[in-house]
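Removed: one protein chain of the complex. Kept in place: all other protein chains.
We just call them A and B in the order they show up, numbering each chain from 1.
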Amino acid sequence: MDLSVVSRNLPYLAMGFAVTLETAALVILGGSMLGLLLGLARSGRVPGLRHCAILYIEFIRGTPLLVVLFIVYFAIPPLIGHRFTAYAAAVIGFIAFIGAYIAEDLRSGLASVPHGQIEAALASGLAPRQVLRLVVLPQAIRRMIPALFNQFVRLLKFTSVASVIGVTELTGATLAVNAREFKPLSLLTALALAYFAACYALSLLGRWLNRRYAIAS
Amino acid sequence: MKGLTTAFFVLLAVAMLGAVVAPARAEDALEAIKARHKLIAGVKNDTPPFGYLDEKNEVVGFDIDLVHEIAKALGVEVEFVKVTSPTRVPLLVSGNVDLSAASMTHTREREGAIDFSITYYTGAQTLLVPADSAIKGLKDLAGKTVAVQQGTTLEKTLAQAAPEAKIQPFRDYTTAWLALRQGRADAFTGSYDVLRGFAREAPGFQIVGEKFSLEPFGIGVRHGDWQLRNAVNAVLQDLWTSGRYQEIYRKWFQVDPDMPIETWPKG
Partner (left out) sequence: MEYSFDWSVLWRYREQLLNGFGLTLALSLLGLTGALAVGLVAGAAGASARRLSRAISIGYVELARNVPLLVHMYLWYLGLTALRLPAFWCGVLALALYSGSYVAEIVRSGIQSVPAGQTDAALALGLSSRRTMTRVVYPQALRIVAPSLAGLFSQLIKDSSLASVISVGELTFVAGAIEGDTFRTFEAYIGISVLYLIAVTAVSRAALFGLRGRIVEPAMRY
């Protein structure tokens, strides 16, 4: 193993790592928002919205991430007449993808709030929407912390797939360097360790948050 | 079954969407380029010496230099978008790039999807093998694994030229080249100058056999972008008459061009 190949190309690889983290942050935010909206539509009482949400969620959950990215990057632009850069397509694709999963997690989160809470809140005079906002959602989200962070760590790993459509994040940068230097074992080991460090740190954060804020069930 | 019903509705929605959206207006690329002061060009970054990454991890190559000249002539900046052989046409058709200068062979079949500039380079297909290989030409390929890039004319011509060979396609040139280096493939077929570019990167490989097909390269534009195509053709011809094309050619191939660029009189 020859680790000098990593140090020689460090600026480029570090840039790739920055893109990875940036993408993950963007998608965590956007995916959570989409997941919240979709989850509420899914569990809500408007039939049209609920059916659309269910269709969307089922389609995404049955489709591989790579295929979703290809569809967003190659297949959709000719239809809507607007190009996406590889980066934009990746971010949109990831958000569209993870949103469906977070929506499902929200559904179980909402369902896990004890019904007694809802009844008590309604009985004390709160409107249904207030009940949702002030009583149900906060508890649902706190129960969802482990599941949410699971999705966030998954997202961090997913960013590697963006390299397939040409985004120069960490995996893409590493492969590009390897194409020239041909030191696959050193480069890929460094790559694996970088992801390990980032994902492990994120999951530790999730576990800490869970200990602090979780509701004893 | 929920999944199948979903699939059915999705297909229905998509088909309806297609019927409604399909007749969309085609935007003129040259106007768009001038309006945004930028030419967006699809180029390779894994195909030396046409488009590849140098030690500073910047994309350089023969195609890149030609695109710079085109942008200069149009008076705009240039943005390079990485493409691979399978993606260079879809990205052009989808509007992600204005043109594709990506070591692309002009074929009649591709004319069904895009338009081409005049030929700016003529290559020939050949084989790259390890220096100690027993393969000396097409006839030695029976039963051997040959790495080839997916989405190229190379795959089909090899199948015709050596029907007994086991053809293994790869997503991009880099993976195909790595397959040869790792010993997963016995030979690698590609355009002569591309193989020469790879062989320069690593000792122990050599080009063997006769050149067995002609590969005229063209710059791709979308159907209907005749103004952009004419502009590109004009630049290419001016580069030839001024001698600049020959300079660029020598820089990347170390020899003089063997075929001239056809030039047409102005009026």
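Here, a contact is a pair of C-beta atoms (placed from the backbone, for glycine too) under 8 Å apart; a residue touches a chain by one contact, two chains touch by 3 or more.
A quick note: this is a predicted structure, and the numbers were derived from the prediction, not measured.
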| item | value |
| --- | --- |
| Visible contact partners (per top-of-document touch definition) of the missing chain | A, B |
| Chain not shown: contacting residue from A:37, A:52 or A:188 | A:188 |
| Among A:78, A:99 or A:166, residue touching the chain not depicted | A:78 |
| Touch criterion as defined above, residue of A:11, A:44, A:64 or A:114 at the omitted chain | A:64 |
| Candidate in contact with the missing chain, chosen from B:175, B:191, B:213 or B:233 | B:175 |
| Touching residue (missing chain; options B:30, B:53, B:66 or B:93) | B:93 |
| For chain A, the residues touching the chain missing from this view | 58-59, 61-68, 70-71, 74-75, 77-79, 81, 146-147, 150, 153, 157-161, 163-164, 171, 175, 178, 184-185, 188-189, 191-192, 195-196, 199-200, 203 |
| Residue ranges of chain B at the interface with the undisplayed chain | 1-4, 6-7, 10-11, 14-15, 18, 21-24, 26-27, 85-86, 89-90, 93-95, 112-113, 150-152, 168-171, 175, 178-179, 182-184, 223 |
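Note that only the chains that are shown with their structure count from here on.
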| item | value |
| --- | --- |
| Centre-of-Cα separation between chain B and chain A, whole angstrom | 35 |
| Residues on chain A engaged by chain B in the complex (per definition of touch) | 9, 12, 55, 58-59, 62, 73-74, 77-86, 166, 173, 175-180, 182, 184 |
| Chain A-facing residues of chain B, complex | 2-3, 6-7, 9-10, 17-18, 21-22, 24-25, 27, 45-46, 53, 55, 57, 81-84, 87, 90-91, 93-96, 174, 177-178, 181, 201-202 |
